[in-house]
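The complex is shown incomplete by one protein chain, all other protein chains being positioned as in the whole.
Up next, chain A:
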Amino acid sequence: MAARFLSKSSSGSSLLGALGTSLVGVGSVARQTTSKLTYSDIFFQQQRTFVQMGTKLKVVDNSGAKRVMCIQALKSKKGAKLGDIIIGSVKEAQPRGKVKKGDVVYGVVVRAAMQRGRCDGSHVRFDDNAVVLVNKQGEPIGTRVFGPVPHELRKKKHVKILALAEHIA
C-alpha cells in the first residue's frame, strides 16, 4: 500500500523504493498530495527523516533568530538527529537580537520529529524540529531555552542548555 501511494506522488522528489528508513538527499517530509488518498492514509504516510541540508528549524532560545535553515549536519552523511550539532543560516530574526538574518550559526538540535532510540530500548519523538544556537565551543548564545529538551544532551555534553531548560523530557 505504501509503495502505491509513493508512485502516485506529486511532490517533486522521486522517492520510490525505500520507505522504511531515512531517504538520503531528499526533502525531509514525504507527504503525498494526490486526491485518491483516504483520510487515514495521510496520517500514516508521513515519514520522519533526519535534519539535513534545507531543513528549516525553529529556534527556541532568545538569541534573536526565529528560524534557521540547516546548511550542514556535522558528523553524519545522512543528517542530524536529536542532540547533534548543525550549521545553519538564519532565515528569520527578531529586529534587535544577538543574531541577524543571513548569519551562519552553529546550533544543537533539541527537538526532532524523527524518533531517536535510547539506550534502554525505548524511542522518543517530539512534535517539531527545534534548535538552540550555539557558538563553536558549544555554549549557547542565548540565555533562555523554551519548551522541553531531551536528556540526550547530557551525554553530548551540552550541560548549559540542560541547565537553562524549562523541562527535560
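Quick note on the criterion: a residue touches a chain if its C-beta (ideal position, glycine included) is under 8 Å from a C-beta of that chain, and two chains touch if they have at least 3 such contacts; residues count from 1.
Everything that follows uses one rule, which is that contacts and distances are computed from a predicted model.
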"GPI transamidase component PIG-T", "Ribonuclease P/MRP protein subunit POP5", "U3 small nucleolar RNA-associated protein 15 homolog" or "60S ribosomal protein L24" - which is the UniProt name of the missing chain: "60S ribosomal protein L24"
Taking the entire complex into account, which one of A:77, A:96 or A:167 touches the absent chain? A:167
Going by the touch rule given at the top, which residues of chain A touch the chain that is not shown? 40, 43-44, 111, 115, 120-128, 147-148, 150, 166-167, 169
